[in-house]
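With one protein chain held back, the other chains of the complex are shown just where they sit.
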Amino acid sequence: MKVTLEHLTKRFPNRNKKIHEDVVAVNDFTFEIPDGKLVGLLGPSGCGKSTALNLICGLEKPTEGKIFFDTDDVTELPPERRGVGMVFQNYALYPHMTVRQNIIFPLQNLKGKDKITKEQMEERAMTAAKLVQIEALMERKPSEMSGGQQQRVAIARALVKLPRILLLDEPLSNLDARLRLSTREEIRRIQTSTGITTIFVTHDQEEAMSISDLIIVMKEGVIQQIGKPQDVYEDPVNLFVAKFLGTPPINVFHARVAGGGLYLGEDRIADTKAPEGPVTVGIRPEGFIPDPEGPLACKLHRVEVMGRDISVVSSHEASENAVIRSIISSAESEVVRALLADDSKPPKAAEESASDDRIVRFKIRPAKLYLFDTETGNRLEL
Amino acid sequence: MKQQAKGWLYLLPALIFLGVFMVYPLIDVLIYSLEEGYNFASQTRQGVGLGNYAYVLRDPYFISALKNTFVIVIITVPLSTSLALLISYFLSRITFLRQAFQTIYFLPYVTNTLAVGLVFMILFKKTAYTDGMVNVLLNFFGSPSIDFIEGPYAAKMFVMCFYTIWVVMPYKILILTSALASVNPVYYKAARVDGTSSLRIFTRITLPCISPMIFYLVITGFIGAFKAYSDEVALFGTDLNAAGMNTIVGYVYDMLYGEGGGYPSYAAAAALILFAIVFTITCINLLVSNNKAGIGGAA
Partner (left out) sequence: MIDKIKKAGLYLFLGLWALIVLFPFYWMILTSVKGYSAYNSERIPKLFTLAPTISNYLSAFTEVPLGKYFLNTVLFTVITTGLMMFIIIPAAFAFARLQFRGKNLVFALFLSLMMIPGELVIITNFVTITNLNLRNSFAGLILPSVTSVFYIYLLKEQFEGIPEELYKAAKVDGTSDLRYLLRVMIPMARPTIVTIVILKVIECWNSYVWPRLITDDARYYLVSVGIQEIREHGFGRENIPAMMAAVVVISLPLIIMFLAFRNRIMEGVSRGGTKG
């Protein structure tokens, strides 16, 4: 099922009664979700992504705009006639019902020609339960299950109606870190095996990046960028998207362009065709190559070994943040080894005194270097 | 639009019943109280004014009811509240048998006050056959028998207050026990570390912590005691005027129905006077408690 949104807008009256201007939770959304894809709707909290989900689901009516499922205009339809299944952030399982009763509940609402027999209900509940692998827990109550199991029940309950679209609101936020990893694989697996168009909302970019076919990055009710996770990561349209994606986050510098060169402080790190004047520069942590001859000189704070990779923490006068984090893959670690050997010696005393005389120099990978307009945050050509 | 109608539909039964039996009567009772010389049988009136209030306030039965009610309020509210506080405090100091005591203390709440009132009556009443259990006790301590039910006013008032306190105690003990249990034990520990005596702990920590609940009980206690009626009937029978033990609420019902009944206008006036008294006392209570809280906050 293809989902198309056309100029979808939702305004709420301002909760602060003194301000008469409405809050625009979703502003002029226009995009198309191809059939059978897993799409992550991504943004910081309060950006309107849950409202967007509620609009697609039908729990909220849009102020303007239209929603199509394939060619059907569902804008005016109530949720139950849209054929959507929804998994809520807290799962919204009925606590007084068993797993079986929870899963069957939506089927008992079917009316008229959609009505099915008790046996059919049982059968479909069992199929859904098998799909999420909870068929052994059918007689338990939600309170007797772990968060991950509850999550599966919620998915089964959403799938049992054979919906055309599956919607998940922050599906992983209530799980602990370890379950989160396995559950997101599980969601991917279920989505792949059913082939159902799935939209999920999250504020965790890693979660969205790891399993989505497409991600939609939102900010304050406005879509910033839509694309494959890797494309969006590698080619962000603006500073917000660049900052929002990636761990550790992108390093941001106040820079300027002069005489065809890009300067961070006094360091000319690259050639550029951008117009002269101040610009904002973002460099991904993996964009730094330690090189004694490199143009960028940073004060070294410390080196952290994190298993496979090495992270160099340093600082630079032009940096927006207190520290710069760079990730050096093992292939390039040779260069750092010297530093590391140095670092393992007992430092003289506190960081400042140590960093005074310790400088680390970097070369910058051009593909990991982005220029942004300082005023608008929009991407500029290097 | 459909959603709008549905909300009102779900509310409809409640709205109808509240309208007929709460809102309309509220307006109607005001009208009644202002209709002079209203005749219930012929549904006619002679005029409009404050005559009913004047009549009620001059009626010796009302004056006597007012006096009785005030005596009951003034005696039972402070006594029952402090006794309940003492009992709850003692309960909080013990563990063995605590549950059993709590259960026993709550029993009067679930009993029919009319029925149990009869037991009190036979315990206190002096008859031709026996002086009653209480008088046996009094005799044992060397005092002559007293007829508590048909004897002197003070004796009757004593039984009245005793029974009222017996009836209202369960609720007060329950509320104060849970209030005491909700005081954070850290305060007690801290105080004990500082070597504070238990009396000081009680007056300086426990009481301030539960004072909102005490004020709540005093306010509801006043309101409840001003509406005293059933307990009086239980002890002295339905003809409270003859027993000289009528209360304001009893006066209202007597005016409405029964031997001297059929005067809804007088009843309405008396009920509104009662409401005014209760309202005033509640306001004074709230003012006092707010002032105290204000001082406590400033100190």
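In order of appearance the chains are A and B, and numbering begins at 1 in each one.
The rule is short, and it goes like this: a residue touches a chain if its C-beta (ideal position, glycine included) is under 8 Å from a C-beta of that chain, and two chains touch if they have at least 3 such contacts.
Nothing here was measured: the structure is a model prediction, and the numbers come from that model.
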item	value
Given B:L34, B:A65, B:I87 or B:I146, the one touching the chain that is not displayed	B:I87
Option touching the unshown chain, where A:T9, A:N27, A:Q89 or A:S173 are the choices	A:Q89
Among B:Q46, B:T127 or B:S143, residue touching the chain not depicted	B:T127
Contact partner of the left-out chain, one of A:K10, A:R100 or A:K161	A:K161
Contact footprint on chain B, counting only the chain that is left out	3-8, 10-11, 13-15, 17-18, 20-26, 28-29, 32, 40, 80, 86-87, 90-91, 93-94, 97, 101-116, 118-120, 122-123, 127, 129-133, 136, 164, 166-172, 174-175, 178, 220-221, 223-225, 227, 229-230, 233-234, 237-238, 249, 252-253, 256-257, 264, 267-268, 271-272, 274-275, 278
Touch list for chain A against the chain that is not drawn	57-59, 78-81, 84-86, 88-90, 92, 94-96, 105-106, 109-110, 157, 161
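Throughout what follows, only the chains that are shown with their structure count from here on.
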item	value
Centre distance in Å when chain A and chain B are each reduced to the mean of their C-alpha atoms	63
